[in-house]
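Only a single protein chain was left out; the remaining protein chains are all shown in position.
Note that the chains take the letters A and B in the order they are written out, and that residue 1 is the start of every chain.
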Amino acid sequence: MPHRTDLTGCRPPTWPWVWATLAVLLAPLVFDSSLSATLLSQFGIAVIACLSYNLLLGQGGMLSFGHAVYTGLGAYLAIHTLGAMNRGVLLLPVSCIPLVGGLAGLASAGVLGYLATRKSGTVFAMITLGLAELVAAVALMFPAVFGGEAGVSANRVTGAPVLGIDFASGRQMAYLVAAYTLVSVGALYAFTATPLGRMLNAVRDNPQRAAFIGYDPQRVRHIAFAISGFFAGVAGGLAALAFEFVGPEALGAARSGTYLVFTVLGGTTFFFGPVVGAALMVLSQALLSELTRAWLLYLGLAFLFTVLLVPGGLAGLLVQLRRVLQGPWPLLLPVLPGMLLGGLLAGAGAAAVVEMVYHRQLEVALGPQLVFLGLQLDVTQPASWAGAGAALLVGLALIASARPAALRRWAQVRQTLAQAGTDGERR
Amino acid sequence: MAPMPGSVPALEMRALRMRFGRTDILRGVDLSLAAGERMALIGPNGAGKSTLFNLASGSITPTGGAVLLHGHRIDGLPPFEIYRRGLSRSFQITSLFPRMSVFDNLRCGVLWSLGYRYNFWKLLSRMDDANSRTEVLLHQMGLEPWARVPAMQLSYARQRALEIGITIAGGAQVILLDEPTAGMSRAETTQFIALIRQVTAGRTLLLVEHDMGVVFELADRVAVLVRGELLAVDTPAGVRADPQVRQAYLGAAYSQQRSP
Partner (left out) sequence: MALALVSLLNGLSYGLLLFLLSAGLTLIFSMMGVLNFAHAGFYMLGAYFGFAIAGPLGFWPALVLSPVLVGLLGALFERWALRRVHPMGHVPELLATFGLSILLLELVQLVWGRAPLDFSMPPGLQGAAFTLVHGAGTGLQWVAGNPPASLCAGPASCSPFPMNRLFMGLVALLALMALWLMLARTRIGLVIRAAQSQPHMVRALGHDLPRIHMLVFGVGTGLAALAGVVGGSTFVTEPSMAAGVGTIIFVVVVVGGVGSLGGAFLASLLIGLLQTFAIGFDMPLRDLLPSTGNVLGRLTLSQLAPVLPYLLLVVMLVVRPQGLFGRPAP
């Protein structure tokens, strides 16, 4: 039975798209605080950016360390266009600004991509790294264009309102983002089912064979790079509109790293993996950074964990979870308490230690006490440290004792699943 | 069935030389295949057969001499250019797109010849010509029951069949098969020979083989390559009878084969 994410020759089922469309259309109405509108806009922008990134990484096997160059250049061209409209020099519908960003992304990816895609693998990654640093450094040399450290601003409320829409409110902006997101997701999904999309997968898996059936692997990669750049530019253009500001960090290595980390965390082997990654991105930047100073550390750990042990990312985990719940989950029942409890205890213990160390390092002024998971901890009291340490050790011990049985049962589960059918991975 | 004088050979090698560092792998090979001819290339290990294939299909550039396809030089061209001019090859070590389904593997093979190029605005599911051609290929290769199975999950023999399928998918007129029956059992080999004969009907075929049974079943002519030089090019019977060839190569192998 072809799985729903398998596009070989069969029509994709429409129900998930209908629900998604409804959800996207209704979300700004339901969540109507300005914070929610901002978050939704950020989510939509991140979805487009991460999907465009995964076109390279997941579908093309191209690890780029400089994706922010294309989102950033798109953002800069968009904000300058908006500025020109503010001054009355240009006349364009505001809703077309993201397309201007897309053009910038397309052009720059077309040029720079020509250089980068002449090579593949590690050399390609290094070229993208060099190009990213180059562009970021060059941007600082021309403050007239890039605004230097202070960045460039513009006003998205400009010109006559169209059909009463002037984008003054965050909600209208969120709707614009939603529209672009839907169209982009649809386009990128369709791309995977086109000759170029399929050959991109082919070039990823066996470039030699792809050449021997008539395709120039370099050309395939180059065109894909340009397409990815277009959508990246659209995301950048939307960001320029949403925040009415573009600064040098838009082109920076940290931004590129963010796209990389969250796309991988979301899952590169599934089409909707980057969507999950985008959600994680927005949530961690908005919420997690508020909750704990150590969020980058946790992120780094999660990333490394994903790369080493869970190549399918969170999306992969969710798909597996769904399949396990549909079938052999009773097999895991005996070992679940031990592993779960052990995991939670060890995790909580380790996190408590980390939080206490961070607190000591960075928040000395706030006094020695902090609240962790509802508990009052004191960095000066040995009891707090001992408690955290004990939780960690007990948790690890529980995991260690439950592990052999858990591994056996997991092997059984995987066997059952393998017999039931093939994986639903986006090829 | 050597090329008739005056007609353009489908595939021709003239004074082909290949040197790696200070080692001569091929020392001036002259070979000519007429359109529709089936030739087997045999020889001991290290004779240069793979190198010859790689030169003809564009993986490497010769250090001397020329390769001509339908009379036009193709040596030094990249593989995709040579494929587009009508020469396709298979690999000794199966080279597929492991994560794609069998159907997709074959469909990728037909895309270029149907003119779709780097198209990213048409959906594959709507391309009736590509899909029907793929269905035909599936049927020809006997792979219909496994159409949706990822290629890496196929058995070895079926993977070899898929390998051939991808090779012929684009309709190339000159086909190079590199040890197509390598690793197969007797029964599988017999079936496979029939399959190869069927799907390459009317096309020019050059195949490398170690299995003499396959050679004598399929080939119109046999070329014997020893230490980078052609020792003989003749009908199977002629090559079998050639004393030089017997001495250099066929001797031991011949005594192990049952005479047909």
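Throughout what follows, contacts are C-beta pairs under 8 Å (C-beta built on N, C-alpha and C of every residue); 3 or more make two chains touch, one makes a residue touch a chain.
Please read all numbers here as calculations on a predicted model, not as lab measurements.
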item	value
Shown chains that the omitted chain touches within the full complex	A
Residue of A:A193, A:L260, A:A315 or A:A402 touching the missing chain in the full complex	A:L260
Sole contact to the chain not displayed, among A:I48, A:I127 or A:L392	A:I127
Candidates A:A137, A:L340 or A:L407 - the one touching the absent chain	A:A137
Of A:A23, A:V307 or A:A405, the residue in touch with the unshown chain	A:V307
Interface with the unshown chain - residue positions in chain A	57, 61, 63, 115, 118-119, 121-123, 125-127, 129-131, 133-134, 137-138, 141-142, 253, 257, 260-261, 264, 294, 296-297, 299-301, 303-304, 307-308, 311, 354, 357-358, 361-362
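Quick note on the criterion: only the chains that are shown with their structure count from here on.
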item	value
Whole-Å separation of chain centres (CA-atom averages), chain A against chain B	45
Residues of chain A touching chain B in the complex	2, 6-11, 190-191, 193-199, 201-202, 205-206, 208-216, 219-220, 223, 227, 422, 425, 427
In the complex, chain B residues that touch chain A	57, 78-80, 83-84, 88-89, 91, 95-101, 103-104, 107-109, 111-113, 116-125, 127, 131, 148-150, 153, 166, 169-170
